[in-house]
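Below: one structure, written as structure tokens.
Let's look at chain A:
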Amino acid sequence: MKRFFGFVQKEFYHIFRDRRSLFILFGMPVAQIMLFGFAITNEINNVDIAILDRSQDASTKEIISKISSSDYFSILQHIKEEAEIEEVFKNGKVKAVLYFEKEFSKKLIKQHTAKVQIVTDATDPNVANTISNYINSILSNYQEEQNRSITLVYQIVPQSRMVFNAELKSVYMFVPGVMTVILMLVSAMMTSISITREKELGTMEILLVSPLNPFQVIIGKVFPYIFLSIINAAAIVILSIFVFHVPVNGSLFLLGLESVLFIVTSLALGILISTISTTQQMAMMISLMGLMLPVILLSGFIFPISSMPVPLQVISNIVPAKWFIVIVKGIMLKGVGIRIVWKETLVLLGMTLLFIGLSVRKYKIRLE
Partner candidate 1 sequence: MKEETVIKVEGLTKVFGDFTAVNKISFHVRKGEIFGFLGANGAGKTTAMKMLIGISAPSSGSANVAGFDVYTQTEDIKKSIGYMSQKFALYDDLTVKENIRFFGGIYGLSKARISQKSNLLIEELGLEKVAHSLVGSLPLGWKQKIAFSVSLLHDPKIVFLDEPTGGVDPITRRQFWEMIYKAANNGTTIFVTTHYMDEAEYCDRVSIMVDGNIEALDTPKNLKTHFGSDSMNEVFLKLARS
Partner candidate 2 sequence: MSIRIDHISKSYGKVNALDDISIQVDQGELFGLIGPDGAGKTTLFRILTTLLLPDHGSASVAGYDIIADFKAIRKQVGYMPGRFSLYQDLTVEENLRFFATIFGTTIAENYDLIRDIYVQIEPFKNRRAGKLSGGMKQKLALSCALIHKPEVLFLDEPTTGVDPVSRKEFWEMLKRLQDKGITILVSTPYMDEAALCDRIALIQNGRILEIDTPKAIVEHYPKPIFDVGAHNTYLLIEKLNAYAHKHSVFPFGEYIHYTDQRDGFDPLELRTYLKNEGLQNIHIERTKATIEDTFMELAKQ
């Protein structure tokens, strides 16, 4: 045990003395979260919108004045026909059109429900989503005020319709995605590099000719990264909650356990990569091409899997990150428990065991 801790201590020395790896370890997660976070939850202000008001009654006028008095929107023009909507979008200045149906007030009073449609330009889907959320919140605000003064409950039913990108997914998608990328990067790439570095420098030769059991060497190499990856995962979750107000609807404990499972999957992959690479450069290339690209392209992080061609959909099943993203999405955004994500968890567990098995088989107690 003393040997093992001596080894782990040495690993920490390596990590804390190499500025480059320190940066990847702690700079990258923060940088990525900030980058994605700010790119997506971009605060909006003074967005130009157009109004198509078929009713022109007291209610619609009040809502319109509420919207135009907010800092977020300025009303650029009023249009008359539905057909004009596409045209104003094509001109490019207007980002959203607010479409009130006929007899809005009357319906609101008589039927307790009236419709307003928010049509947004979703060429920039994140902005579109944000705009639609803001207008929604102004509408519900108005609704609350009305309901307070009147005993009858009115209901405005806003219908958001995004044009040009109908199938928009949640804005908060970036958190599971970034978390996956970073855990993969730290766990798989850093361990594979740190193991191959020993090979490249020739120190592996000395370690082999020592009473250290090869598995002690591997576990000793991996141990610090489990620790660091957990810190990273925690940092990402904390940043998301406090800086970007991403909801965590499910159990934090379950999220933690699933993250540890994914960290172990990635570490096992890292060890596997190190058994087939002879240089740090090779380990890095394999990690980047073989792991990072699939994580970014095939995991559903950036491109929805459902809209991929079928062959790619099939391939995406062998990307561990895909399953982890499904799990994290489920727990964080949908608030589901293990009863819903047990299948994905089992798949990850199976993959992990497979990678560990392969690494053990491939691991050499000699040089060739």
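With respect to how the candidates were assembled, all candidates are chains of the complex that A comes from, given by their letters.
Everything that follows uses one rule, which is that a contact is a pair of C-beta atoms (placed from the backbone, for glycine too) under 8 Å apart; a residue touches a chain by one contact, two chains touch by 3 or more; residues count from 1.
Note that the coordinates shown come from a computational prediction; the quantities given were computed from them, not determined experimentally.
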Chain A: touching candidate in this complex (1 or 2): 2
Contact set on chain A toward candidate 2 in their complex: 2-3, 6-7, 9-10, 13-14, 17-18, 201-203, 205-212, 365-368
